[in-house]
Structures are given as structure tokens and as C-alpha cells.
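What you see is the complex with one protein chain gone and the rest in place.
Up next, chain A:
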Amino acid sequence: MAKVAMTVNGRKVSKECEDRTLLVHFIRDNLSLTGTHIGCDTSQCGACVVHMDGKAVKSCSILAAQAAGSEILTIEGLAANGELHPVQAAFKAHHGLQCGFCTPGMVMTAIDMINRHGAELDEKTVRDNLEGNICRCTGYHNIVKAILAAAQEMGAAGRQAAE
């Protein structure tokens, strides 16, 4: 057992956990943030994606202890005062989710992708970058649409802010 401390969604947290605890279990079981999901045991589905120090990571592929001291952002930390983040809003507008199980990981991956590529994102890049996230419901069609729309919107907003 060890005490692991980190910042999650802007709040400092510190919890006792078994040494072998994966970050995803720490988030789900120790912090009760169940929006981050587990869809596989080989780090291939992306249901568990969170941001660690600003970058997308599969939280099932690292130990909680490795994340000690870092800044973690989970799906629960995105919406401000109940107002959806532009990527969340785009998923809703474009029907980018059905059962919702892959959705948190998809949204976190999408934000990371848009952060890296901005409004330059095109369909092929989105599809390539989604390679690590599996959705069984949507056939990806509307997820791709939602991400492209969000990239346009965020890119435009980013440009406005820069001007």
C-alpha cells in the first residue's frame, strides 16, 4: 500500500492504494470518478483515456504511482458549470455517441487531437488518430463528423483569441 497524491480535475487528491493499482482503477475506485471506463485488458480500446499533464494517456496502461504529482483531467472535469465543452457539444450535435461507453475516451482523445492539429484536421488524420479508440456502436461516421466540426469551431475560436 502506498499513498498517492495528484491533482485531478483541478483538485488535489491523496489516497491509499495497493502498489499495483492502475491509474484507471485509482480514478474509478479510489476517487469514484466512474466516467473513465475500462473496455479491455490489453490497452487497445481507449475507453480509459484521460489527460495527464495535458496529454492523452490510456489510464489502464500506467500505474497510479507513476501519475503521482501530475495533473489529471478526466471526462468529469471538462464541462464548466454544466456547460458542455465544444467537443462534448459537437458529439451531441452530430450524434457521435450511442451507448456512451466509449464516449469519455473518445472525447478526451478528440480534444488531444484538436489541441495538436487545430482546424487543420482532416478526415484521414482524425481516422488515423482514432486508431486507439474502439467504438462498437457508431461505425465512427458521426464521431469523425463531430471531431471535424469541433476542430473547426475550436480552431476558429483559437484564431480569434490569437488575433
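FYI, a contact is a pair of C-beta atoms (placed from the backbone, for glycine too) under 8 Å apart; a residue touches a chain by one contact, two chains touch by 3 or more; residues count from 1.
Criterion: contacts and distances are computed from a predicted model.
> Considering only the chain that is not displayed, what protein name does its UniProt record carry among "Amino acid ABC transporter membrane protein (PAAT family)", "Chemotaxis protein methyltransferase", "Methanesulfonate monooxygenase" or "Molybdopterin-dependent oxidoreductase"?
Choosing among "Amino acid ABC transporter membrane protein (PAAT family)", "Chemotaxis protein methyltransferase", "Methanesulfonate monooxygenase" or "Molybdopterin-dependent oxidoreductase", the correct UniProt name is "Molybdopterin-dependent oxidoreductase".
> Taking the full complex into account, find the residue in A:M6, A:L23, A:I72 or A:I143 that is in contact with the omitted chain.
Only one listed residue reaches the unshown chain, and that is A:I143.
> So which of A:V8, A:I72 or A:C102 would be touching the chain we can't see?
Touches the omitted chain: A:C102.
> One chain isn't shown here. Among A:I75, A:L121 or A:A151, which residue touches it?
Among A:I75, A:L121 or A:A151, only A:I75 touches the chain that is not shown.
> Which residues does chain A use to touch the chain missing from this display?
Counting over the whole complex, chain A touches the hidden chain at residues 18, 20, 25, 28, 32-42, 44-45, 47, 74-76, 78-79, 84, 88, 91-93, 95, 97-104, 107, 123, 126-128, 130-131, 133-145.
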